[in-house]
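For this depiction, one protein chain was excluded, whereas all remaining protein chains were kept in their positions.
Moving on, here comes subunit A:
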Amino acid sequence: MPGTPIRRGDVAKFAIGAAIIAAATGAFAYTAGWLSPGRLTPTRLVAALAPPGGPALGHRRNHAKGICFTGVFESNGKGAELSRAGILAAGTYPALGRFNLGTADPNAPDATVRVRGMGLQLTASDGTLWRAAMIDPPFFPVSTPQAFYDLLTASHSKDPGAMKGFIAANPEFGTFAGWAKGAPWTASYAEDAFNSLNAFIFIDAAGARHAVRWSFVPQAPVTPITDAELTALGPDHLEQEIAQRVAAGPQRWNLVITIADAGDPTNDPSKVWPADRRTIDAGTLVVQKIEEERDGPCRDINFDPTILPDGIAVSDDPFPAARSAAYARSFNLRTSEVKDYPYNATATTGATP
């Protein structure tokens, strides 16, 4: 160093280097979304779920009211025609799940929530997991994750024209609104069908790909009721009822896999496939035990629908990716808010059998 005068050219090279570092930092900030307030990020999508009063800390940011179950999945082996996933080979496998209501409010009265859901984890013999989160409507209200965000924004907006504007831009929502208004209710989770709605790809042993959707269809006879009748049963009837019902005997759902024909839309869960599509009954979900969420094994699980075993993959449906990003965000939030979660509050009023 001593005796080596600094040369102008080298200073210029150093300056160029420094400029490259600055540019890389800018590119990093851009990639992180800090320079793009309009970008739909997992953070914004999840924030939009919160009711005007703010989210219920410690709870799932959607489908916040729920109850855990455990049981088994009895696979009859017929699904192996479509997918090489271990869980579809004949056998009996552990199942863990959560019945829930599609609301951000963990204390919402049952009859105020139109959408019911099931989170499910099946574990194959080799330990690989299949997680799913399904709901009871036969189709999704909107076609894209962006439209779902727009729906949340419009429904929480104070602007009286917001919902009108949203419906005009997303006419498929009308079909859902019709279902929400007209479809009968049930008085039990055991009488509801839970549908994947999103299309997935099953890959068979030969590597062939089959676009499918699936449903868990209840074996229990369905007794349709009105929302007024459900209201009369009390705000937490569903959890009390399923606990009593399962204590009296296991409840069953058939896994019905529907195979798309060429040309059926796989990228839009608001569009149902024609009713004559081929289906395969791949086995039975047997729910054997109910546990309260706060002590139960389902609480700290993220039923991310993209946690799939080899033999099942996502399709061109844009929802699973958006859901995976949003569920991770919700999971990160709620696991960091343990102190706000009512572990010990009203521990005796639960529905544990």
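The rule we apply is simple: a residue touches a chain if its C-beta (ideal position, glycine included) is under 8 Å from a C-beta of that chain, and two chains touch if they have at least 3 such contacts; residues count from 1.
Convention: contacts and distances are computed from a predicted model.
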{"item": "Chain not present in the shown complex, as UniProt names it (candidates \"Cytochrome b561\", \"3-isopropylmalate dehydratase large subunit\", \"Xanthine dehydrogenase family protein subunit M\" or \"ABC transporter ATP-binding protein\")", "value": "\"Cytochrome b561\""}
{"item": "Residue of A:L45, A:A211, A:L238 or A:L285 in touch with the missing chain, whole complex considered", "value": "A:L45"}
{"item": "Touch with the omitted chain, as defined above, among A:V11, A:L57 or A:A90", "value": "A:V11"}
{"item": "Contact footprint on subunit A, counting only the chain that is left out", "value": "1-2, 4, 6, 10-11, 13-14, 17-18, 21, 24-25, 27-28, 31-33, 39-42, 45, 127-129, 145, 300-302, 304, 306-307, 310, 313-314, 316, 318, 320-322, 324-326, 331-332, 335-336, 338"}
